[in-house]
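Please see the structure below; I have some questions.
With one protein chain withheld, the remaining protein chains of the complex are depicted in position.
When the chains are written out, they are named A and B in that same order, and each has its own residue count from 1.
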Amino acid sequence: MMFGWYHRQHNRANLFLCRFLVGCVMMERNTTDSCLRLQTTEPMATALPSNGILTFLTDFSSADGYVGAMKGVALSESTELTLVDIGHEIPAFDIRRAAYTLRMAVPEFPSGTTHVAVIDPGVGTSRKVLVAHVRDQFVVGPDNGLISLLLDWAPDAQVFAVESKHLPDTIRSATFHGRDIFTPIAAKIACGRLDVPGDLKVLPKPIVFDTSFQREKQTITGTVLCADRFGNLITSIPFEELQSAGLSTVHIGQTEITRFVETYGNAEPGAVVALKGSLGLLEISVINGDAAKRLSVTNGTTVRIRL
Amino acid sequence: MMFGWYHRQHNRANLFLCRFLVGCVMMERNTTDSCLRLQTTEPMATALPSNGILTFLTDFSSADGYVGAMKGVALSESTELTLVDIGHEIPAFDIRRAAYTLRMAVPEFPSGTTHVAVIDPGVGTSRKVLVAHVRDQFVVGPDNGLISLLLDWAPDAQVFAVESKHLPDTIRSATFHGRDIFTPIAAKIACGRLDVPGDLKVLPKPIVFDTSFQREKQTITGTVLCADRFGNLITSIPFEELQSAGLSTVHIGQTEITRFVETYGNAEPGAVVALKGSLGLLEISVINGDAAKRLSVTNGTTVRIRL
Partner (left out) sequence: MMFGWYHRQHNRANLFLCRFLVGCVMMERNTTDSCLRLQTTEPMATALPSNGILTFLTDFSSADGYVGAMKGVALSESTELTLVDIGHEIPAFDIRRAAYTLRMAVPEFPSGTTHVAVIDPGVGTSRKVLVAHVRDQFVVGPDNGLISLLLDWAPDAQVFAVESKHLPDTIRSATFHGRDIFTPIAAKIACGRLDVPGDLKVLPKPIVFDTSFQREKQTITGTVLCADRFGNLITSIPFEELQSAGLSTVHIGQTEITRFVETYGNAEPGAVVALKGSLGLLEISVINGDAAKRLSVTNGTTVRIRL
């Protein structure tokens, strides 16, 4: 019992020494690889050191052991990883909400962070497994639209497909790829034991949902990306589009909104207002209330602004 | 202010040196202890180094400070511990759900991990406090059935009782043993400051709920262990029992299920299906729905399969 901490440190020291030596060799190999790659059509990712941070986003809730199992798998890859919860209370199967969550959280993390996102209604089917290299971070998850909004933030992102050759011969289950596929891949990346792209092939057309807006002469048209926990409706329309055109009337479902505020505290409880959200997008809110319920609006609803 | 990190490292170095020296002495003592123990009826636990990881599972939710208080107590034992949340949204007092959660999560963690589980409707009464040595990990919690499913996974597990002599003279409260008893014990184990078994006595008959199934000529009979967050019904029947017998009809409550699928994505939304869950147990699911609600089934309901 008394040897635990000592061994941990001791092993850590060995690990680093080992990594350092391997690293020197790898570096040479990588250089060669890069040279080769320059002559192919394969896009080349800048070699990027992992920072050892691995974040988790799921719709598993923390009322079951699914999240715990994923964390155990990650720590079994390396007890030195730093695990961070993004959240586990994404409404079941709500890919839009998860995409908004990733867009909100990922850009704030330091270079070299790895994120694993498991909102996966298609688990066990032929849906693909992707690794996205967004700016200087990595996202591992199912190919189902989860990274739609991240791709708006990082248009140069490279998205790769995990193939069966990257996986163990036997996958333990057909229903829990968070434990059996996504976390093992993500933990290897976070530990620096899996190179991206390495021999991963580009995923030509990752699935995305519509995050666009259109600007015409008299109108700007977009959609409700999702509602957040407070019932705020997050739209696809950048607020600066309205500002440059002069604030006007927002049409959403049966409701017209003409009141613009800078922040929630600037209107009385119950007021329906439009404002610039923390990602710079137009948001519709009910002060101290729930706009999604009050306006009976769902994901994907059209938002139209008359200029 | 500027000295914080330096001191932290400095103390850490001293701690390790101290541990190393103490460890050498301890090792000798342990050897002697083991010899002595071989002549008693007390089972002998292999001395196991802690890895410094401490996980938390409660039904406290994260809408109060109870979980935070437990984490504070652990970090006051050592700021070097790695704290991991398994989950805190277990439905209040739901021991079966917590047992399923531990069974799902614990086996994935690396050797030497300590887990503290506090779903404790009997707090402050005469219910016992246990330390379970399951394979190469530790679980600390109340003796109320929480470890029922872990004991199926680790039949050789040794379960010990914490006695008043292991506790401080004054317990701060009669209503929050998560803070006052379970976490202090678990943190000491995770730090390598409390030996298991050390002088802990075996707990002869830890409380367990029924996790069994029976196979007869024409039928296999088991129970619903619990429903998970998606409403999937987890049964006590290993799926391979059905497979070896040829898949057949599952009777549960008023419902007969004849449709077997490999994964959720293989049937249309709303379908009631049977499948092999991620622990290898028979599960009943409603695709993109909630089987527990749809079938009006509760924990402990009988599941019968006609072969």
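Going forward, contacts are C-beta pairs under 8 Å (C-beta built on N, C-alpha and C of every residue); 3 or more make two chains touch, one makes a residue touch a chain.
Predicted model only: the values in this text are computed from it and were never measured.
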Per the touch definition above, residue among A:Lys71, A:Arg97, A:His166 or A:Arg179 touching the missing chain: A:Arg97
Absent-chain interface as seen on chain B, which is shown: 1-9, 60-73, 75-76, 79, 83, 85, 88-89, 92-93, 121-125, 127, 172-176, 179-180
Absent chain, residues of chain A that touch it: 15-16, 19-20, 22-23, 26-27, 30, 47-53, 55, 57, 62, 80, 82, 84-91, 97, 100-110, 112-113, 191-192, 194-196, 228-230, 262-266, 275-278, 283, 288
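Just so we're on the same page, only the chains that are shown with their structure count from here on.
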Chain A and chain B: spacing of chain centres that average the CA atoms, whole Å: 30
